[in-house]
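Removed: one protein chain of the complex. Kept in place: all other protein chains.
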Amino acid sequence: MPETTFREALRQTLREELLEDERVVLMGEDIGAYGGSYAVTKGFLDEFGPDRIRDTPISESVVVGCGIGAAMGGLRPVVELMTINFSLLAFDQIVNNASKLYYMSGGQINVPLVIRMASGAGSQLGAQHSHSLEGWYAHIPGLKVAVPYTPADARGLLKTAMRDPNPVIFIEHTALYARKGDVPDGDYRIPFGQAEVYREGKDVTLIGYSGSVYQANGAADLLAKEGAEAEVINLRTLRPLDVETIVASVRKTHRAVVVEDDWKFGGFAGEIATIIMEQAFDDLDAPVARVCGADVPMPYAKELERAALPNERQIADAALELV
Amino acid sequence: MPETTFREALRQTLREELLEDERVVLMGEDIGAYGGSYAVTKGFLDEFGPDRIRDTPISESVVVGCGIGAAMGGLRPVVELMTINFSLLAFDQIVNNASKLYYMSGGQINVPLVIRMASGAGSQLGAQHSHSLEGWYAHIPGLKVAVPYTPADARGLLKTAMRDPNPVIFIEHTALYARKGDVPDGDYRIPFGQAEVYREGKDVTLIGYSGSVYQANGAADLLAKEGAEAEVINLRTLRPLDVETIVASVRKTHRAVVVEDDWKFGGFAGEIATIIMEQAFDDLDAPVARVCGADVPMPYAKELERAALPNERQIADAALELV
Amino acid sequence: MTQLADKPPVKELDKGQRIDLLRQMMLIRRFEEKAAEMYARQRIAGFLHLYIGEEAVGVGAIAALNDDDYLVTHYRDHGHALARGSDPGRVMAELFGKDTGVSRGKGGSMHLFDAQRFFMGGYAIVAGHLPLACGLALASKQLGNGRITVCIFGDGAVNEGEFHEALNLAVVWKLPVIFLCENNFYGMGTDIRQVSAVIEVYKRAQAYAMPAEQVDGMDVLAMYEATQRVARAVRAGDGPVFLEAITYRFRGHSMADPEFYRGKDEVQEWRKHDPIEGFRRTLADEGVLDDAHHQALQADIEEVVNEATRFAEESPFPRPEALYENVYKEGEA
Partner (left out) sequence: MTQLADKPPVKELDKGQRIDLLRQMMLIRRFEEKAAEMYARQRIAGFLHLYIGEEAVGVGAIAALNDDDYLVTHYRDHGHALARGSDPGRVMAELFGKDTGVSRGKGGSMHLFDAQRFFMGGYAIVAGHLPLACGLALASKQLGNGRITVCIFGDGAVNEGEFHEALNLAVVWKLPVIFLCENNFYGMGTDIRQVSAVIEVYKRAQAYAMPAEQVDGMDVLAMYEATQRVARAVRAGDGPVFLEAITYRFRGHSMADPEFYRGKDEVQEWRKHDPIEGFRRTLADEGVLDDAHHQALQADIEEVVNEATRFAEESPFPRPEALYENVYKEGEA
């Protein structure tokens, strides 16, 4: 199990898929000559050529729509949308075509498409470039949504995504690209809908996904110093969601805090909290708490941005209030 | 208080605004020569002329963006997006420009824009034309979201929207246009963030908005026959949300059912349920229940569509399970 | 199954083939008149967009394609599905929302699908299917299966951003696509002159240096000729081509349309150019089709449409469990 970065895990996995299956084609802005805005596709253009590594115009809607059509036509396209912010311009294609084709056609046409996008805030990119909207994709029947946290997740979930006959939204938090971890090689796949108990504990359950598992785990460290054992859950996929693992943990700890970078109001954290209430109401000693992004467009100024995002201390305090 | 339809209430209110303020301009597809796809703007082109009643190309993104710019430039535009389904094509303009300009500019530029859109399913329009996505708009800081149920709501909320210095998403459920009710005339305004207790009861609180208040109320009728008094809440606006009225009711009834046409998973009903848990945990005798749309793209076939939408019986049964 | 050979030039069409073009147009006309009747009788609901008046466009163009060339179109799709050979009974059953419908009753009028016939669907978001056409064409190019993709849309779709993005990408990647615009001068109730900076739609293609031409969409042979000719070039790898078919919709936009926006006289004027009556006369003048033969055709079509309606009527509705089927495909891609 060689140690490698989240970025490199993605790169190696994509490379393997390109080598293994001629039908795999990558499309996106600046994935070729530039090497990928987050360098995930670096070197691919030289190795696989312009037919399979396709630099696109800045036209998100047709890039995604073309990926959908290519999947309908027998390819295994991987579309890179650079960041989730730009996916808003391709929203109609994802919501109205990708997610609905199999159903609308009465099962005749499926869309084996992977759409990768960087997500999250934290590097002062301002209001228009700091969204965390994966919860919106999780809302849509017909889509699957993968939210890797570790480099191993990145590899295992991407392998699974590449073999799924349905459209998969693949979220890459920008804060994770440079982080290292052990990554199994070979045909390592993580099934969708199986969360990971990232850390065991008995006093409170901290639930996160993608980047927010990091803050949840940091909060668990603080809590450990302060005498509480927190269990940390890394969801790995939002749709399907591993309700069993979540509920089993809460049955044990009787308390839960959901951590999400996105805005709290109307966000996905509310779904998790509600499911816990629905399925473990009598096991709860306190209401499920949410620690999420501040209800404001993301400000540029460093300290304001920091204050707008969930941090270890807030999470730990929220947990302590429940205990 | 003359009785009139939801459609006519909107029409009269818009007409008054056009007469009262030269800066009011309407833009949208087929609002002029065609008379509006739901006839809300019927006759306006003749009365106010093509400068103020602007038929647009089928270009949702620029139509909304032009509305934003016009608001920045001193007009009071009202954009009609025909239906919420097409708003997905203008999503970037709404999320990245309309909602963020006041904040990004440090308070220099505000956007007094009203964006009207028909929403909801129920007339066999199929998967691409049957969305209920108002919950997504409610998720976005910087926007306000009005969801009228009665003709009086339609007038009172639209009057308020027209005077709000911020962008307002105004949702019109297609099932409501032909429904009648008393509508106060004169300068009747309903403040945002004030829900209506549509019907009083002591045993359970049924929470709905826009079209779903109708099913909630129908369920209350069933429950009345079955010996339970349900309180029905008409939210009127989703952002700002009247948490007080919701919580006060639940403190009284100790039980709540949230009704929403939209998909349950990751939907707005989860937000309401979570807020109730957060603020009335000890008052709850049972977990908050949700009755929402089925987790599928909307099918065309009549019976399948009916089965995909929340109905009175389901709501009543959900309520009875709590009692 | 790929047939790399192209369809014959228009002048090589024999009598039978030309009569079949007429027959197809007559079938579509009759089928939709019946559908309108069934809508009034509430057997059909939702939006129903009739193709009546525009039959020559789809029939002429689709006849000039290979059976395995991809077709994607907008919600005004009955004529396109029938021209592609979909079973009238299964199409009518779809409008009825029956389990035997081409889309198992889940799509409805706006979402006919017949993948076996490479009919990749009718789409209800204006211009939303143009990007899909690029993708289908990219797949064919990459897989070398010799297929081309024909994408049909209306004059109203031309002002959507996706039109622009799709045409640019198709040229940049030299994709085998024919963009076929059915210009009937109105987008719902909006006159193209009110909303388009340039109303000769084919000229829009200049911005992408894409070959483009205008065709008489009321003349089925003109449609066949142009499509057959450009299909050869596109299949040969010369890149995308744009065709603008000038046509007219005799009925309202959908069943609900009050038609405030156009005069009855304008409609009457166009009805004089009825593509079916016109082509029937041509064939009669050429002695290809006499009245007796024409009446036989009518009778035959009447029977087909009645049979299709009976089939739809008698077919079962989807089972309740169908609601949750086909959301996700199982297994591996």
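Letters are used for the chains, namely A, B and C, taken in the order the chains are written, and counting of residues starts over at 1 for each.
One rule holds in what follows: a residue touches a chain if its C-beta (ideal position, glycine included) is under 8 Å from a C-beta of that chain, and two chains touch if they have at least 3 such contacts.
Everything numeric in this text was worked out from a predicted model, so none of it was measured.
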Contacts of the hidden chain among displayed chains: A, B, C
Residue of B:L10, B:V40, B:I53 or B:I68 in touch with the missing chain, whole complex considered: B:I68
Touching residue (missing chain; options B:R163, B:K180 or B:R306): B:R163
Per the touch definition above, residue among A:V197, A:L222 or A:V296 touching the missing chain: A:V296
Sole residue of B:A9, B:V25 or B:V204 that reaches the chain not shown, by the stated touch rule: B:V25
Touch criterion as defined above, residue of C:T73, C:S109, C:S196 or C:S315 at the omitted chain: C:S196
Contact set of chain C toward the excluded chain (per top definition): 159-165, 167-168, 171-172, 194-198, 203-204, 206-210
Residues from chain A at the interface with the omitted partner, ascending: 29-30, 33-35, 37, 55-62, 85-86, 89, 123-129, 294-297, 299-304, 307-308
Contacts of chain B with the absent chain, listed as residue ranges: 23, 25, 51, 54, 56-57, 59, 61-77, 92-93, 96-97, 101-110, 112, 141-142, 144, 162-166
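In this text, only the chains that are shown with their structure count from here on.
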Cα-centroid distance, chain B relative to chain C, in whole angstrom: 36
Rounded Å distance between chain A and chain B, as computed from the means of their C-alpha atoms: 30
Residues of chain A engaged with two or more neighbouring chains: 92, 96, 103-104, 141-142
Multi-chain contact sites of chain C, meaning residues that touch two or more partners: 103, 105-107, 111, 123, 125, 128, 161, 327
